[in-house]
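A protein chain is absent from this complex, but the other protein chains hold their places.
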Amino acid sequence: MTTWIVLAVSLLLILMALAAIFSRSLASAIILLSTLSLFTALLFVLVAAPDVAITEAAIGSALTTVVFVLALYRTRNALAADGKSAKNAADESSVALRSSSEGTNA
Amino acid sequence: MRKLAGILLIGGLVFYMASLVPALFMPSARTSLDSIGTPIIESSERVSGSANVVTAIVVQYRGLDTLGEVTVLFLSALGVAILASGLRDDVFSSMFAQDDGGFILQAGGRFLFPFIILIGVYIILHGHLSPGGGFPGGVLIATALFILILTGESSHMPHRLLNVLEGIAGLGFIGLGALGFMGTEQSFLTNVLPKGEYMTLFSAGFIPFIYAMVGMKVASELTTVVATLTEAPVNTEAPVNTEAPVNTEAPVHGSTKEKGRP
Amino acid sequence: MVSPMLFIIAPLAAAFVMIIFNNRGLAIALSLLTPLGLALLGLSWLPLTLVQAQPILVASIPAPLGIPLSLDALGTGMALLVAASALLVVLYSTVYMQHGHKQVSYYAVVMLLLTASFGLVLTRDIFNLFVFFEILCISSYILVSWEQDGAALEASFKYMVLGSIGSTFLLVAIALAYRVAGSLDMASVATAFAAAPRGYVVLASVMFLFGIGVEAAIFPVNTWLPDAHSSAPSSVSALLSGFVIELALVITFRVLSTVFAAVNMLPVLQVLALAGVLVGEFSAFGQKDLKRMLAYSSISQIGIMLFAFSLGTPTGAQAGLSHLLMHAGAKSALFLIAGYFIVRTGSRLIEDYQGLGRRMPVSAALFGLAALSLVGAPPLFGFFTKFQILSAAADMGGVMAWFGIAVILFGTVLEAIYLFRVIRVLFGSSEQTARAEMEWPALTAVALFTALVVFGALLLPTLSSMIGPIADGLSTLH
Partner (left out) sequence: MISTAQILYVTSFALILIGLYAVVTQRNLIRIVIGLNVSDVGINLLLVTLGFIDGGKVPIFAPGQAAGLMVDPVPQALVLTSIVIGFGVTALMLTLVMRIYAHHGTIDASRLRGLKW
């Protein structure tokens, strides 16, 4: 019985990982990552590792997500440019870009 | 190009691992342990007095790893504080300082705060009896403090105090470990304290004390990390000068652009 | 005798105390006293460890269950090098960083870097190795991003991504080892791997090489190094180029040749080493930025050392370790002096240093000496170590060894050309003649590093009596 639950959760994990990687919205990628951690914690409970499960749920699922969301807010203006074409995006920050590249990458 | 390289790399790894996996990595249904786990399970009562074998390993058998792990968190908190000192405060002044999170969050936060702290302390102190211990307990306490930030009750955490707590907890860990030098074997991290009665709260020698130190350290470090990132730091840096090419920017002492050269 | 555990405990406790009191003077005092005390501790253990490795018991639990540590001759030697370099670099930092931000944190991070270095040297447990490796990496990330300008932030991020991939690989290798051996101490893992199927060991050793090799800047995973070492503050570049990558190289090689002895990685390492030499020298040749040039030169020097180690002969290992000592002194001195060149001129480009030798005669002379030794000019230490490596390779014979000799000689020519170009610019004519020498603590540190490089040849008789057991530590596990 446990095997089937593990199989189902594992499939779900892989699907969530793929979704987190390929999702178009960064926010949903972060939420998916958080859920992925939570379901991994469930898996840890199933394989008799409650210590790991608690730690994964507290750190991996809760706290990591908090930091990710903070990073998302701090960079929120970049998100608008996330979906834009490369050309528009290049125009926006070409100046900033040049400042970092010249001289250091000779 | 990037995608192609990625696919090639990962594909190669998949192929290689897949060829190994059936032969080596898949014992069909192991029924016994053939690792150091067995002797550790057998000796953990005598050596550490902890009913939770994972705790016994984390604190006693591999205590040096835990010291290193706490150091990693310490470094990470230090690094976040160093790097965040240059962040601009355009977002968070509006996000947390002015917004109190609304009535429900405030009331709920006030109600929950003592309970979360209590559960955190409980988890830390029962690390040798039940799942949990210093790390999850410390995270819970940090979460309670984060709720305070969210509800706007405490817009500025006392960073100096948190740093002092971090340092004291770290020194406490080392001090408890150094007690081992007084034992017969004279080795660091030996459990020389009396072990008490097995499977009761007052047992397992120094394990609850070490976990208390770890919990204190983790709580203060994680609070530092989250608080540093949420609080709006004073913007000390001059606005980014995008025109200046890097090679004329003198990389003088530290991160300064505005400071004069000696 | 004081327990060698102090190597790990003392810098850690020093860092905690610094953070508690948050006082600059105290931080400087502690970070000068700690390496000094540890250097003395290392010296006091040196005679004993030369005879026999000293095992250290942690938590009174012996090897397979607990974490075994051990101080062998190689460990003592590396610990001495680390402590001495750190002492001098901290001395330099007291004036170089005195106007910087968050100075207490800076010294605390340097202390944690020391903890990790000593821990890597002492540990005989693969997971403990991973933990100390992570501390080393994270403190390096923080130090690299210290300047907080665009280049430093990007370099640090790049370093972090590569380091994180590396630690993922390292953990896979550890998982494989635990699956086979059922234990984590190096001795049992080595015996278990000797009996394990071959493909398995190959996978584990490749994962390990590319995991920990990131920190050692072994050829394919060295792309972070030029950015990181050139955009860090110069004192940090000196630490990172001076002992961190060398230490990582020694640890990598030791673990590969003991724990993963079941597969012969030496030919692979030789190829990677020579590729590193060529890539490093060619990239350095085209550089206009002094620190980037020195960073690329580090890649090629790491290649030379790795080539000497991977010859697999005792003479090769001994020559490689002597070269390591020379490179630690020379590269630290070069980076430290380059730091003050940048401070005085406000530029990183070599062409702007025209005639700097008139303003900073002593510094420029020391720079010249260290550069000559790095190239391998005759009376200096570098000549002897490079000659030892070449003769060790010639003794071994074989296509690969002769090819290696050719590559190293060719690299030396390139290196000579680009370093002489710098020296010529330094001593060129200039209208500015106002003296602007370094402050004395910085000058003392640089002079001591250079003295090692110049008079190192006089140490050779003493060194040759000790180098045997020290080099032995590269291929045996005590």
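Chains here go by letter, A, B and C, matching the order in which they are written, and residues are numbered from 1 within each.
Convention: a contact is a pair of C-beta atoms (placed from the backbone, for glycine too) under 8 Å apart; a residue touches a chain by one contact, two chains touch by 3 or more.
This one's a predicted model, so the numbers in the text were calculated from it and none came from an experiment.
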Which of the displayed chains are touched by the chain that has been omitted?
A, B, C
Selected residue (touches chain absent from view) among C:117, C:145 or C:412:
C:145
Please identify which residue in B:36, B:125 or B:227 touches the non-displayed chain.
B:36
Cross-chain touch to the chain not pictured, restricted to C:129, C:143 or C:160, is C:160
By the contact definition given up top, give the residues of subunit C that touch the hidden chain.
127, 131, 134, 138, 141-142, 145, 148-151, 153-158, 160-161, 164-165, 167-168, 171-172, 174-175, 178-179, 184, 223, 227
To test your reading of the contact rule: which positions on subunit A touch the chain that is missing from view?
2-3, 6-7, 10, 13-14, 17-18, 20-21, 26, 29-30, 33, 36-37, 40, 43-44, 47-52, 55-56, 59-60, 63-64, 67-68, 70-72, 74-75, 77-78, 81-82, 86, 89-90, 92-93, 96-97, 100-101, 104-105
On subunit B, the omitted chain is touched by residues 2-3, 5-7, 9-10, 13-14, 17, 21, 25-33, 35-37, 40-41, 45, 51-54, 56-58, 61-62, 65-66, 68-69, 72-73, 75-76, 79-80, 83-84, 86-88, 129-131, 135, 199, 218, 225, 229, 240
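In the analysis below, only the chains that are shown with their structure count from here on.
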A-B or B-C - the one linked by more C-beta pairs in contact:
B-C
Go ahead and note the Å separation of the Cα centroids belonging to subunit A and subunit C.
35
Using Cα averages as centroids, what's the distance between subunit B and subunit C in whole Å?
29
Touching two or more other chains - residues of subunit C:
150-151, 231, 289, 348-349
Could you tell me which residues belong to subunit B and also touch two or more other chains?
246-247
Contact footprint of subunit B on subunit C as seen in their complex:
3, 5, 8-9, 12-13, 15-17, 19-20, 22, 56-61, 64-67, 69, 96-102, 105, 108-109, 112, 115, 119, 127-128, 131-132, 134-135, 138-139, 141-142, 145-152, 178-179, 181-184, 197, 199-200, 203, 231, 233, 289, 342-344, 346-349
Any idea which subunit B residues touch subunit A in the complex?
52, 54-55, 87, 91-92, 95, 123, 131-133, 135-136, 139-140, 142-143, 146, 222, 225-226, 229-230, 240-247
What does subunit B use to touch subunit C in their complex?
16-17, 19-20, 23-25, 33-37, 39-40, 43, 47, 60-65, 67-69, 71-72, 74-76, 78-79, 81-83, 85-86, 160, 163-164, 166-168, 170-171, 174, 177-178, 180-181, 183, 185-191, 246-257, 259, 261-262
